[in-house]
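What follows is a short report on a single structure.
Every protein chain but one is kept in place in this view of the complex.
Note that the chains take the letters A, B and C in the order they are written out, and that residue 1 is the start of every chain.
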Amino acid sequence: MELLSLFGTADQKTRWLAPLLEGEIRSAFSMTEPEVASSDATNIATRIQRDGDHYVVNGHKWWTSGAMSPRCRLLIVMGVTDQDAERHRRQSMILVPTDTPGVDIVRSTSVFGYDDGPHGGHAEIVYDNVRVPIGNLLGEEGEGFRLAQERLGPGRIHHAMRAIGMAERALEMMCRRTAARSTFGRPIIEHGVVQRWIAQARVKIEQVRLLVLKTAWLMDTVGNRGARIEISAIKVAAPEVATWVIDRAIQAHGGAGVSQDHLLAELYAVARILQIADGPDEVHHMAIARRESRRYRESVAA
Amino acid sequence: MELLSLFGTADQKTRWLAPLLEGEIRSAFSMTEPEVASSDATNIATRIQRDGDHYVVNGHKWWTSGAMSPRCRLLIVMGVTDQDAERHRRQSMILVPTDTPGVDIVRSTSVFGYDDGPHGGHAEIVYDNVRVPIGNLLGEEGEGFRLAQERLGPGRIHHAMRAIGMAERALEMMCRRTAARSTFGRPIIEHGVVQRWIAQARVKIEQVRLLVLKTAWLMDTVGNRGARIEISAIKVAAPEVATWVIDRAIQAHGGAGVSQDHLLAELYAVARILQIADGPDEVHHMAIARRESRRYRESVAA
Amino acid sequence: MELLSLFGTADQKTRWLAPLLEGEIRSAFSMTEPEVASSDATNIATRIQRDGDHYVVNGHKWWTSGAMSPRCRLLIVMGVTDQDAERHRRQSMILVPTDTPGVDIVRSTSVFGYDDGPHGGHAEIVYDNVRVPIGNLLGEEGEGFRLAQERLGPGRIHHAMRAIGMAERALEMMCRRTAARSTFGRPIIEHGVVQRWIAQARVKIEQVRLLVLKTAWLMDTVGNRGARIEISAIKVAAPEVATWVIDRAIQAHGGAGVSQDHLLAELYAVARILQIADGPDEVHHMAIARRESRRYRESVAA
Partner (left out) sequence: MELLSLFGTADQKTRWLAPLLEGEIRSAFSMTEPEVASSDATNIATRIQRDGDHYVVNGHKWWTSGAMSPRCRLLIVMGVTDQDAERHRRQSMILVPTDTPGVDIVRSTSVFGYDDGPHGGHAEIVYDNVRVPIGNLLGEEGEGFRLAQERLGPGRIHHAMRAIGMAERALEMMCRRTAARSTFGRPIIEHGVVQRWIAQARVKIEQVRLLVLKTAWLMDTVGNRGARIEISAIKVAAPEVATWVIDRAIQAHGGAGVSQDHLLAELYAVARILQIADGPDEVHHMAIARRESRRYRESVAA
């Protein structure tokens, strides 16, 4: 929706954005590919080739989250339109209706043992000579990388906020459980090691929450591009806090913590995938380090 | 099987040990309870009450691993026979055939979304006025805690060995994957961060493997009791190494790492539950610290 | 100075606060004792006994920071006035001029190998039948613990701010050094592991800085007592970030990092002592956990 509202033509908005905003249909973003290391977006191999009034899409994607839903009618596909262009100008995005001939939704991939249900499922999709009109291109040819950057910013802060919510919930569950049970003559919550987990969880959550708030404020004031590095920072930091807190909450629950009786193991799976999705931690670390170090490298060169 | 071979009567061995050794039937150990913090074994609430020539078992257990198998015919149940005895003499173990009236195998509990299949499943079981002959008692009344200690020693070293195997497999998968894919112009395996993971994984695995080998040698030479603290040490250390290595291997695989296409997420679930099952890390840390500190506390008191 | 301005009598302010504010003299706070674990303030053994118009101070203190300075003229001493009072009402604070007979400044204790110079040195002091007029008592008898809380709040946020400054400086030194030197054909700053350190350092610093700012705002709006737990949080979090960043900067400098040629090893010593001074991390973790868990324990009890 963000992409369409920002970069869609009037026609595209009428046809797709309106029903999306009404909640009648859903869309999914199809970027990651099983055969290449997608953390380097220039590895993407799917081809989007012009053929008269159409583009022909050929490629193999997965982790197209949301595409398992029967209400998903639109796929936004990232692919190479010009192999010979400058690295960040090779790719474009195109709108592919789910029912276009050649679109084959193969299966859902699981996250740990969870398939994230019919609406949340992560689809593997083969695009085999999928033809769409040229009017389906989103933005200009070669703008795919730039558009992805625009989309991923807001997406990432949503993820970070959800990660904080998960961490809060896990901390509450940890406290509730350990207050209600005793070992060795005391409520578990009074054991020193558990107290340390609780204190560390609270201190970690407060810190990362403030960084997310600051980032949101930056996005509002200087825009997604200006907040790019802060977005990378919370993309790494929030899931790191969440996985840590959830993991300690699991430990405090004993066997119940990994079972279907509590949400914790499922929360862990969600938080853990956030360290991989939308660029793994390693890519964001590189971006943060690059900006941090830029002025020093220049001063050396000068 | 270990319990029966060590403590079973001739009758018990004939009836149960022989077919177990033949592989005709399977058994499961029923100790952990959903309503109490079982990490303190004195919390166990299941009652085993004498009634003439029978014992009557009432209680609620879970994580009875293996009991979901249709071939599982025997449950070894831990419960309180004398509430007023000294803390570690309250409990006993008793043999309960799976088909005894009152045994209700309710369901299987999952581990991070995995149910560990029909043979590995972890059963929740209600024992409702389950009557078995007094000859089914394993060992003497009040020996449950001692027998558990004997059983858990060998069980724990098996777990530690498996954890090392999992870590080795994950390391191999990490190397293989990162050697085969490239980002930013180089094979991933040549990126410094991944090299560090690989090096740290190898150093961790080598260390914990040697500690497991030493522990096995101690068990052979001074017995399970004499190796008790080393068993606690590997119970903590081996799953810690395994979860760390598997987690890094998942990260190195990207989305594939958490999916059903690679074993890694499932290995993680298995390694993670090992930090909880058979006594959570915290209980073993306490045991190790108690022995380490004993001499110093005595010297202070003296 | 904070204590005098908040709790001093008119006489005390005239005599001591004025020259302190003028910078003519300095004061030092004498609380920690070598013979007891002072992290539990109720362990303090120094006695302050009434004798007619005087109090007599007997005790053994150390880590009285600043007392090595020749300009230090005033010691604020914490000690027991009523052994039988309720735990937090036993202690009082008293003003002891440095030149009072019976005050013996024994030596300075070092932090790692640094003695923190003539002005920063940490004094060990014996108080042997030191007599001061009753007018030297700060506040009422039994208020020592409360006054200490008041003093330590502002002190702790100063420490946290300094810790952030140290972390920033170390990060800058790390970048500068690694940009200027090369190994294996590339500037060190471009090695993946160093990039990760830089990125992690930046993300850690940003988070803890925001928590310190929020805490400062709370102190201004709800007061030191209301911000008590946030003060504990930054007391733990800021030195943890600082020691981590400084340690990585040391590593990035090689041998130079631990030597007298760079400030890093000395910064490390300062940051490290902050994890101990004014209550070790463990005490603050307990306080944070206690507040976090209070509502859950009450809900269980109710």
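Definition applied: a residue touches a chain if its C-beta (ideal position, glycine included) is under 8 Å from a C-beta of that chain, and two chains touch if they have at least 3 such contacts.
Note that the coordinates shown come from a computational prediction; the quantities given were computed from them, not determined experimentally.
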{"item": "Contact residue for the chain not shown (choose from A:191, A:248, A:272 or A:285)", "value": "A:191"}
{"item": "Contact with the hidden chain (one of C:60, C:88 or C:181)", "value": "C:181"}
{"item": "Positions on subunit B contacted by the hidden chain, ascending", "value": "171-172, 175-176, 178-180, 187, 189, 192, 194-196, 198-200, 202-203, 206-208, 210-211, 214, 230, 233, 236-237, 282, 284-290, 292-293, 296-297, 299-300"}
{"item": "Residues in subunit C touching the chain absent from view", "value": "32, 34, 36-40, 43, 62-63, 109-114, 122, 181-184, 188, 191, 193, 250-251, 254-261, 265-266, 268-269, 272-273, 275-277, 280-282, 285"}
{"item": "Touch residues of subunit A, complete complex, unshown partner", "value": "191-196"}
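One rule holds in what follows: only the chains that are shown with their structure count from here on.
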{"item": "Centroid-based (C-alpha) most distant chain relative to subunit C", "value": "B"}
{"item": "Rounded Å distance between subunit B and subunit C, as computed from the means of their C-alpha atoms", "value": "46"}
{"item": "Computed distance of Cα centres, subunit B from subunit A, in Å", "value": "36"}
{"item": "Junction residues of subunit A, two or more chains touched", "value": "282, 285"}
